[in-house]
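First the structure, which I've put down as structure tokens, then a few questions once you've had a look.
Coming up: subunit A.
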Amino acid sequence: MIKGLDVRANERQFIELKEYIDSIRQSQGILMQTLHKAQEIFGYLPIEVQKFIAHEVDVPLAEVYGVATFYTQFSITPKGKHKIGVCLGTACYVKGSQLVLDKLSKELKVSVGETTEDNEFTLEATRCLGCCGLAPVMMIDGDVYGKLEPKKIPEILAKYKD
Partner candidate 1 sequence: MKSLEELKKLREESIKNIEMRNTDKDIRVVVGMATCGISAGARPVLTTLVEEVAKRNLGNVQVVQTGCIGMCTLEPIVEVYTADKEKVTYVHIDPEKAKRIVSEHLVNNNVVVEYTIGSAEKQ
Partner candidate 2 sequence: MKIFRSHVLVCGGTGCSSSNSALIKQRFEEKIKELNLDEEIQVVSTGCFGLCEEGPIVIIYPEGSFYARMTVERVDEICEEHLLKGRIVRKYLFDESAREEKIKPLSEVEFYKKQKRVALRNCGVINPEDISEYIARDGYMALGKVLTEMTPTEVIQLVKDSGLKGRGGAGFSTGMKWSFAAPNQADQKYVICNADEGDPGAFMDRSVLEGDPHAVLEAMAIAGYAIGATKGFIYVRAEYPIAVHRLEIAIKQAKETGLLGKNLFNSGFDFDVEIRLGAGAFVCGEETALMQSIEGKRGMSRNKPPFPANKGLWGKPTIINNVETLANVPQIILNGPGWFKSFGTVKSPGTKVFALGGKINNTGLVEVPMGTALREVIYDIGGGCPNNKEFKAVQTGGPSGGCLTKDHLDIPIDYDNLTAVGSMMGSGGMIVMDEDNCMVDIARFFLDFTVDESCGKCTPCREGTKRMLEILDKITEGKGTMEDLDKLEKLAINIKETSLCGLGQTAPNPVLSTLKYFRDEYEAHVLEKRCPAGVCQSLLRYIITMDCKGCTKCARICPVGAIEGKVKEIHVINQDKCIKCGACMDACTFHAIIKK
């Protein structure tokens, strides 16, 4: 069971989100942008935040939930401290990115889409990152690692473990 978000303790974040919504309120169809912003602020989209957005943007909660779960970039569960995304675009795949992903999964003892028990890493398979010249690639917190081989993985992970 995921622990609920303490609305009180995160009041500042809610104010920030409200200010953002107010700044774009005159545009049409702002739900997606709002969810992007909310995820940036909270790191994920807990139900409390979804409720808040439903109220502020004036769309039913069911629709907010529907959109939040339709798109892969939105997450309704918290993520680990470091996000690892292994590119499974075609160019990376033919150069063996699946083996890289398997190695990570083994090293971190999690399946794709899961977060390690210590909340340090979330392992994801991403769509094409567009640096096909460096294939196979993965991204950790915005840093790209290219021309990977499974045996390079432990060394890279070590940099993020402290």
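Basically, a contact is a pair of C-beta atoms (placed from the backbone, for glycine too) under 8 Å apart; a residue touches a chain by one contact, two chains touch by 3 or more; residues count from 1.
On the choice of candidates, all candidates are chains of the complex that A comes from, given by their letters.
Everything numeric in this text was worked out from a predicted model, so none of it was measured.
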Candidate from this complex that touches subunit A, chosen among 1 or 2: 2
In the complex, subunit A residues that touch candidate 2: 27-33, 35-36, 59, 63, 66-67, 70-74, 88-91, 93-95, 106, 126-135, 137, 144, 146, 150-151
